[in-house]
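Please see the structure below; I have some questions.
One protein chain is absent from this view; the other protein chains keep their places.
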Amino acid sequence: MIFNIPFIAVVAMIFIGLYAVLFKRNLVKIVIGISIIESGVNLFLITLGYREGGVVPIFTSAPSDVASNAPGSMVLPVPQALTLTSIVIGVAVLALMLSLIMHIYRHYGTLDVRKMRRLKE
Amino acid sequence: MNWFETITMHSPALIVAVPLLAGFLTPLVSRINDTVRNLFVLIMLSITGILIAILGYDVLTNGIRTYVFGGGNTVITLPSGLMFHVRIIFEVDSMNIFMVIITIILAIIGIVYSLSFMKKEDGLDKYYTIVLILVTSTLGMELTGDLFNFFVFLEISCITSCALIAFWVHKGEALEAALKYIVISSIAALFFLFALGLLYAQYNALNMATIANAIQFSIIDQAALILIIAALTMKAGLVPMHMWLPDSYGEAPPSITFILIAATQAGLYGAFRVIFTLYGNVFNSINLAYVNLVITANTIGWVLVALAIITIIIGVFMALIQTDFKRLIGFTAVAEIGYIFLGIGVRLASKYVQYSGSSATAIAFSEYSSIALNGSIFHIINDCLDIGLLFLVAGAIYYATKETSLDKMGGLARNMKYTTVFFIIGLLAVSGMPPFNGFASKLMLYESTYQLNPIITIIAVLASILLLAVFVKVFYSAFMGPEQQKFKEVKEVPKGMLIAMGAVVVIIIIFGLFPNLVINNIVQPAADALTNYTTYISKVIPGVI
Amino acid sequence: MSEMSKIVRTLSNITFPFIMVFGLYVIAHGHLTPGGGFQGGAVAASGCVMLIVAYGSTWIFEKIKVSRLSAFESLGALGFIGVAFFGLIFGGYFFNNFLVRTGILFNIIPETGFTGSEFNTAGVLPLMNFAVGVKVIAGVFAIVVVMAYASSLKEWKQ
Partner (left out) sequence: MSTRNIVAAVMFSVLAVFFILTALMLSFGAPIKSQMDDYIITHTQNETGTNSAVTTIVFDYRGFDTLGEATILFGAVSGVLMIFRRVKK
């Protein structure tokens, strides 16, 4: 079980994020929650690709003894590529959400969910 | 190889690439002037439409077509006999074609409508850019055969729809609806990504056919299934997470809502694909190994039926009490989504009965389960057209009177004759009245549901009748009644909007008069494509099954 | 955002070229070392954002037209999809890496280890990296400029 600690960390991050999204009343905190969930999922993907004792799958910086028995001694590259895509997606979503929140703040003068009409439910 | 064959071969990629290229070019083209930009957008979408027609003809006659991005072999075989995919694959079968046709019809009509509806707004070059990207993402979701690619397009669709919902930034409600939409759909997308990670950890593959071929339905797979279905039903607007749908449909510009409907249906398509193809060997065939588990076709089917019934009831009853025209139609859209999921649920549950019952019931239920699937698929296109038409009418009324509240309308039939006729057709179609298209699909749903449990049918029929009542009320309060002073100067909307609404009405009437034509030519092949999941798999992994 | 003190401005003047060069290095060596268009673009864009912090968003907003940044972003995206279309034309498939292992220039298999002399490998990948890099710099910079400028306007303050 002790070897599952990275996965426990992933789950913990997802929970912290979900908690913020579900129970917090401040819009910025909700956005922070989504960001934390996303980090959790990214960490999950990275964690899936880890191979015991593996090095980064880049031949420029790999020691020659590692590179010679190549696939077995390197971590899996696909999850890293997926994470890369996912991070950029996260940045884009974050930018859009924050600009919406700026507009909402200008409109209502508050960030409290309870003061708004549609977001209340 | 002649040029037509070449175009057909590359069309799966071009269908996505052409509107994307158009989206990237629009900011540059719109520096010239507005007319050029509008023409450019229309022409690019028409080219996409032609490509879709070519591909659709090919797929419906010759079967599944695949496209490998980057070329090379579709499948890599190791000496040990393992086969897998490295590159992204688009795999197009009749179901994909069905969805893509819906999307492009809605996109072109939506663009034609917005050419006159949005004429007086600012920021139109960004508007058209984002609309093109939204259409691209919807097409991409519906064509792709790769799970991660589906996720990427899901996120594109989420971002672009959010930006478009917030188009009227001076309205606070629009901003709130957009924020709600993006929060819910990005959480849904992250759930999807998590589930994808679970599947990747199991099978080291991202291609749908490869995973479908290897699926074991272990506990992790079941967890992934639940997460994916939860994510996609969030995106499609099933009950626990339906609140974003009326908000965003109600607050977005109507031309956008019309295209958003297609984007929502893409999430629905994802649910179809995941249930019937990715987990096809569990839900689509006789596999006694999976009968004793907790999560079977039966439980998933009944859960979906229950959620669908709740969705229908909530949608209809919330629609009853709304006073805002567009929000009212939004809740109707929720109810219609419920009908589609009802079809899926009935299909799964009766498929289970078919395998566990005696041979006589087996034959009967096999027939009814396929009717349920057909009805469900047919209802997708009817839902798009009917709800879309109502939104276009609401937009036309807003354009003419600057009013969306039903209490303040009245007597509009005198000045807006065409719109009134279109609205009557829309209301009859959406509530499932005979000569129109909603009737055909709803009848199929009722018929199959009745075999499973008559109570469900009764609820569904009653909800449909209530829907009629809701819209008759709307009709009287908006179009009938005494002529109001402030609406005396109201004129009929411009020709572009009338053409767009007229096109939808023509399609609705054709579908309503000749439902068999549609069912035999596109709905039945789509249902067959979903049912024969082995064909889907063996197309990209030769020699399997 | 108003401009900051002279110390900050001078320091940001000094560090700005280094950040940009590092960003361009990461973009250019994306196919050999960790990094690539997105990462390098983000580094370079953060260098530009540092200027906003130091000089104030109003000054930057007047110096740089956001529509021009948006056009640059369009060009980057067009470059990317253009390379993909060239793959369709010359290689026979969308996104085909039609340059790799061809001709005199690219017919090299890179060696393992720090050799540092094999920049001309990988076919179209450096081109894509470059297009994405331009796109990310322009896009992220445009987002930050617009948001910073909008938040500094009077009508946004309560």
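Letters A, B and C mark the chains as written, and numbering starts fresh at 1 in each.
Everything that follows uses one rule, which is that a contact is a pair of C-beta atoms (placed from the backbone, for glycine too) under 8 Å apart; a residue touches a chain by one contact, two chains touch by 3 or more.
The shown structure was predicted, so the numbers you read here are calculated from the model rather than taken from an experiment.
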| item | value |
| --- | --- |
| Chains shown that the absent chain touches, full complex | A, B, C |
| Candidate in contact with the missing chain, chosen from B:153, B:192, B:399 or B:471 | B:153 |
| Hidden partner chain, residues of chain A it touches | 1, 3-8, 10-11, 14-15, 18-19, 22-23, 47-52, 57-60, 70-72, 74, 76-78, 80-81, 84-85, 88-89, 91-93, 95-96, 99-100, 103, 120-121 |
| Interface residues of chain C (partner: the chain not displayed) | 30-34, 36, 38, 66, 70, 73-74, 76-77, 80-81, 84, 94-95, 97, 100-101, 106, 108-110, 112, 118, 121-125, 128-129, 132, 135-136, 139-140, 142-143, 146-147, 150 |
| Positions on chain B where the hidden chain makes contact | 20, 23-24, 27, 69-70, 76, 78, 82, 84-88, 122-123, 126-127, 129-130, 133, 136-137, 140, 148-149, 152-153, 155-156, 159-160, 162-163, 166-167, 169-170, 198, 201-205, 219-220, 223, 226, 240 |
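The rule we apply is simple: only the chains that are shown with their structure count from here on.
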| item | value |
| --- | --- |
| Cα-centroid distance, chain A relative to chain B, in whole angstrom | 29 |
| Residues of chain B engaged with two or more neighbouring chains | none |
| Of all residues in chain C, the ones touching two or more other chains | none |
| Partner chain A, residues of chain B touching it in the complex | 148, 152, 155, 158-159, 162-163, 166, 169, 172-173, 175-180, 182-183, 186-187, 190, 193-194, 197, 200-201, 206, 243, 247, 251 |
| Chain C - residues contacting chain B, complex | 70-71, 74-75, 77-78, 81, 84-85, 87-88, 91-97 |
| Touch list for chain C against partner chain A, complex | 32-34, 36, 38, 110, 112-114, 140, 143, 146-147, 150-151, 155-156, 158 |
